[in-house]
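For reference, the structure I am asking about is given below.
Only a single protein chain was left out; the remaining protein chains are all shown in position.
We just call them A, B, C and D in the order they show up, numbering each chain from 1.
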Amino acid sequence: MPTILDIRHVSKFFGGLAANSDVSFSVEQGMIMGLIGPNGAGKTTLFNCITGFYPPSRGDVLFKGVRTNGLQPNQMCHLGMVRTWQKVRPLAKMSVLDNVMVGALARTTRLEVAREVATAQLEVVRLAHKAGAIAGGLPIGERKKLEVARALATRPALLLLDEVMGGLNPAESEEIIQLILELKRSGLTQMVIEHDMKAIMRISDRIVVLNSGEKLAEGEPQQIVNDKAVVAAYLGEEVA
Amino acid sequence: MLRIDKLNFSYGDLKVLWDVDLEVRDREIVTVVGANGAGKSTILKNVSRLVRPSSGALRFGDVDLRRLASHEVVELGVVHVPEGRRIFPEMTVLENLRMGSFPRATRQDRARNIERAFTLFPRLKERQKQLGGTMSGGEQQMLAIARGLMGNPKLLLLDEPSLGLSPLLVKNIFEIIREINRQGTTILLVEQNVYQSLRLASRAYVLETGRVVLSGTGAELLDNAHVKKAFLGM
Amino acid sequence: MSKLLASALAALAIALPDAGQAQVKIGFINSITGPEAPIGENLTNGVDLAVEDLRKKGVNVTVVRQDDTGKPQVAMSAMEQLATGDEVAVVVGPYTSASSNAVAKLAQQYKVPQIVPAAAKEEITRQGYTYVYRLNAPAHQYAQSLIDAALAFGKPRSIAFVYESTDFGTSVTAAGKAYAKAKGLRIVADETYQKGAPDYRSTLTKIKAAGPDLVFMVSYVADAILLMRQSREVGLKPQAFLGGGAGFDTAQFESERDISTHVFSVTQWTPESSPASQEFERRYRARFGKKPTYHAACAYVATLVAGETAAKAGGDRRKIQAALGSGRWSGILGDVKFETYEGFTNQNKLVMPVIQYQGGRSVTVFPPAVVKAKPVYPFPGWR
Amino acid sequence: MVAFAQSVPGAVLILGGGVPALAGTELGPRMMVFLQSVLSGVLVGGVYALIGIGLTMIFGVMRVTNFAHGELVMLGMYLTWGLFHWLRLDPFLSIVLVAPALFLWGAFLQRAFVNRVLDALPQNQILLTIGLGLVMSNGVMLAFTSDYRILTTSYSSASYDLAGISVSKPLLYAFLVTVAITVLLYGFLLRTDTGQAIRATAQDREAAQLMGINVRWTSMLAFGIGAALAGAAGALISPTYYIFPQVGSAFTLKAFVIVVLGGMGSVVGATLGGVIIGLTESLAAVYIAGGLKDLVVFVLFLALLVFKPSGLLGKTRA
Partner (left out) sequence: MNRRPPPVLRPRGVAALELVLFAAAVIALWCVPVFVKKPYVLHMGVILFLAVIQGQAWNVVGGYAGQYSVGHAAYFGVGAYTTMMLLELHHIAPWWGLGAAIANGVLLSLIIGTITFRLRGPYFVLASISMAEILRYAFLYYKDLTRGAEGFLLSEIPTLHLFGQEFEFVTKRPFYFVTLGLAAITIVANHLVQHSKLGYYFQAIREDQDAASSLGIGLTLYKSVALAISAAFTALSGGIYAMFVKFIAPDLVFGIDVSVQFVLICIIGGIGTIYGPVIGAMVLVPLSEVLRNPRGLVQVGLASPDSSFVQFVEAHLSNAHLLVYGVLVVVVILFAPDGVLGLLRRAGARLRRRREAQGEAGAAGA
């Protein structure tokens, strides 16, 4: 499988503080890459560096083989990379359909086309029955789905999901997991930040573990679970 | 001393805590462990009245905490050392400490408490004129705890004191927590660092997605396989 | 609140219409509120006295008052209202140059005779308007009288101008600069300032450094006082301070003895000018408890002229216009006649006396024909 | 944040920075003009600083941009004028009445209005305070008409002579009182528990609550103090200014320029900003044009917003 995203020695400093330091890994087309780590490990910062919200302080991000440092998020979107947010950001006063249409309009200027795409995406996330509702009024589970639908409507090649299951009840989480797996089957590459370990172990093809901004480990889920360093990062050191 | 019954809490429509029961007895160290986002910090915020619960009872001794404002809880002797230290960055170490004894009743002990803080954390004595914001993470954590102690707490709520600290410092902090407890302060500790905090705890609760799934003495839980599973998803 | 209520009730009581008699309706646009209000008050008082006199003569006048707050656009809508809504026969006012000029255009358009009592801007009577009559002397005379006086008293060689960036300030200064140049005076400073930010110390310091023999200032009330205060502060000491009318010729300015003493100003009228004027001053003082300014005198005369003419013409605007053009009146402003000369249309020729504040009151010091006291020149310095 | 460095940079520093440019020449008339305008600028700037400090207190503690700040200055001016006019109370003495009155008024405004929009969109806060400003200025206009008022005291146009440079007495008094108030305020904020509680609230509202600080109360206090400082500034400039209902809006804008210049929320920054704006106005009036001094201030402001958005002393802007 060809590489779609290549992260090379990326560091991000805020003042003197390193939120990411020297992180490297690559994501292959069609896979699901899990990104985990304790609070404050720098996962969201890395997402921000990849999607153009921050320029990396050092290192390069290559998307589809092109160096994208310094590009703006909207340019990244047009290149085919889109993200969701840990804290959902619905366009609160717009309807659900309008939210998704905004995403779809990245690829068309015609509203009818965008409406069709959006309606289809709402079907995919099973939110079609709420098309006319105001986005700000949805319960959290549906807002998370809306985020995904809106991102999908931009027709991405790579989807970055930031804690899309956070705050959901088990049934809702399961629904999202099925959705992610379905998207994978349709060939979409995904990168997933998640705290629900059960879920991330189930869906990921590979996992990168960040700790205090550095890459601690990378491998398949089973490798990660048995990695001493990872266990220590999560449970604290076993001090004799 | 502290009794939480059937506590439910939501951020907007995002439900974070489901029917949490929790008890802290005099002189105990009680630990709440759980993964990120499990709702540990939210319990503490409910106790210190930074947030308002949807339902449930919160009692400190005979006092119904639900009737009080944040600053009144502090005056009762329940002091919350928040996650991320939250020291006042533009104030000196000494000023930060002084703020810790803002409640009128504690001001008379100010000098003595500052002495105690400097004994516990000699580092702070060296840095007393320095601005809080310019100190290292470990120093800030020490300051945050020291500042909490300035309010003569009967019950100290500690939120993730080990977060982002080097292993050596973590060990140090845990020793100090034990010392504080030995001097007579009851402690409710919220931690990610499962092993160390369980080892410290008289009793502990395991929180998973907003629910208490396990409780027992620290030692019991250390041996429980479920704990590891809850954290690593195995 | 209770005061408001009381007057609301009073309003109810007053609201009974005068029945019977044929009336003359005069529109009066004035700066009743706003920065020029202290001057506007003088005009109002003048109009009130004129109405009294007209009633005595059997002319039953109704004055429809409009406040333009000193703003031309408000004055214009007031004029529209008077012309089309209230159907007045003739309009007196407004006070400020900017407002008068704007209203003049409408007066011409709606064919409503307008008598301008005290606005200086040259253009008002230079545009060939046949319905606009001006009682007072225009801007260039302010400047000419003052500069002539200074040249008669001493040998100034240079002059500095400080003026408010308003229509009035700009037009008087423009005329002043032209006249100063013609008289061989060197212009060493030309400084405008904005109303509402009254810190002129830097500007005045700059002028002090330029060392002019004459300092010519144009401003409305509050600024005039502050300009002189700050001149005193920074120790500005020319041969003479020339105040271009308006704010420099008010009771309030006069009462600020510390700073007004020895300042020259120019005026359209002084109480000393004739026995009739003295009588007017006496009446005015008795009625309003203060000294009348030229604004009051001008408004008084303008209203008398308007009322009499309108009464004779039976309120017909066209006839009033004709009568104003051909009429001749005499009173406290001397002889009034609206003439057409040197590019002016319907402009009353008025000699502007120069006054100086001496010992807390103003005295006429120029031209020689009307002099009442000796000028103090050069400026002896601040006390 | 109500930021405090341990040292207080003074106007002396600025004077010292400006003079050497012309050093070596004799005190010719040009030098005199320069020094005179620097001096006037610094004196006026001191009073500006007081207005700015008031605004920055309010912003620092509540994150509310108070667009009615100039109107508070205006109220201070009218109160002073009234006390002088009816009771013959000296404007500088009247501060002891004006500042507490404005304190109460500010605390009331905070409690009754501003408090309700603390969590609203920033633009709604702005509009609310603009609305309050309109109510204040036009309420005053209704009560007092829009006439310009002027205060005449025995020292209205008096001055000291300092080696040929004139020092306006009322301005000098105003400056000295400003310095005294500022020093008292610094002392209050740095040394007292209440003052420190205000700073703590500004730096971290939630953490302050956890220290047992009643943040609702500190917010009211901060707004009250901010208003009192604005009122005091109004009283201080009354003897050298004129007073009319709309005088406030110019001060609002100026105060914002000052506060942004110094870094929003920084008291030291506001002090510095006030003096810089006073100087800029004064020098611009002399070396560019009197009619352009306000324009120069705004251009400076925009340039700063664009190139150094955190202000001269500010660190970050979240």
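Following the convention adopted for this analysis, a residue touches a chain if its C-beta (ideal position, glycine included) is under 8 Å from a C-beta of that chain, and two chains touch if they have at least 3 such contacts.
In this text, all values refer to a predicted model and were calculated from it rather than measured experimentally.
A.B. asks: Who does the absent chain touch among those shown?
C.D. replies: A, C, D
A.B. asks: In the full complex, which of C:K25, C:K105 or C:K349 touches the chain missing from this view?
C.D. replies: Here the residue in touch with the unshown chain is C:K105.
A.B. asks: Have a look at C:Q114, C:T166, C:T205 or C:S265 and name the one touching the chain we're not showing.
C.D. replies: With C:Q114, C:T166, C:T205 or C:S265 as choices, the missing chain is touched by C:T166.
A.B. asks: Touching the absent chain in the whole complex: find that residue among A:M31, A:L62 or A:V102.
C.D. replies: A:V102
A.B. asks: Quick one: say which of D:L87, D:L104 or D:A120 touches the chain that got left out.
C.D. replies: D:A120
A.B. asks: For the chain left out of this view, which of D:Q110, D:S146 or D:S266 touches it?
C.D. replies: Of the listed residues, the one touching the omitted chain is D:S146.
A.B. asks: List the residues of chain A that touch the chain left out of this view.
C.D. replies: The missing chain touches chain A at positions 51, 53, 72-78, 82-83, 85, 89-95, 97-98, 101-103, 105-106, 109, 111, 114, 129-133, 150-151, 154.
A.B. asks: Even though one chain is hidden, which residues of chain D still touch it in the full complex?
C.D. replies: 65, 113, 116-117, 120, 122-124, 126-128, 130-139, 141-142, 146, 249, 253, 256, 260, 289, 291-292, 294-295, 298-299, 301-302, 305-306, 309, 317
A.B. asks: Touching the hidden chain in the full complex, which residues of chain C are there? Just list them.
C.D. replies: Touch with the absent chain occurs at residues 4, 7-8, 11-12, 14-17, 33, 67, 69, 71-73, 76-77, 80-81, 84-86, 98, 101-102, 105, 109, 165-167, 169-171, 192, 194.
The rule is short, and it goes like this: only the chains that are shown with their structure count from here on.
A.B. asks: Quick check on this structure: which chain has its C-alpha centroid closest to the centroid of all protein C-alpha atoms?
C.D. replies: Ranked by how close its C-alpha centre lies to the overall one, first comes D.
A.B. asks: By number of C-beta pairs in contact, which two chains lead?
C.D. replies: C-D
A.B. asks: Suppose chain centres are the mean of their C-alpha atoms. Which chain sits farthest from chain D?
C.D. replies: Checked the centroid distances; the maximum from chain D is A.
A.B. asks: When the C-alpha atoms of chain B and chain D are each averaged to a single point, how far apart are the two points in Å?
C.D. replies: Here chain B and chain D have centroids separated by 42 Å.
A.B. asks: Between chain A and chain D, what distance separates the C-alpha centroids? Give it in angstrom.
C.D. replies: Each chain's C-alpha centroid was found; their separation is 48 Å.
A.B. asks: Would you please name all pairs of chains that touch?
C.D. replies: Result for touching pairs of chains: A-B, B-D, C-D.
A.B. asks: Which residues of chain A touch chain B once you look at their complex with the stated criterion?
C.D. replies: 38-40, 139-140, 163, 166-167, 169-170, 195-201, 212, 225, 230-231, 234-239
A.B. asks: Taking the complex as given, what residues does chain C use to touch chain D?
C.D. replies: Chain C reaches chain D through residues 33-35, 37-38, 69, 165, 191-194, 196-203, 205-206, 208-209, 211, 221-223, 225-226, 228-230, 232-235, 252, 256, 258-259.
A.B. asks: For chain D, which residues are in contact with chain C within the complex?
C.D. replies: So the residues of chain D in touch with chain C come to 29-30, 32-33, 36-37, 40-41, 44, 141, 145-150, 152, 156-159, 161, 166, 168-169, 240-242, 244, 246-247, 250, 281-283, 285-286, 289-291, 293-294.
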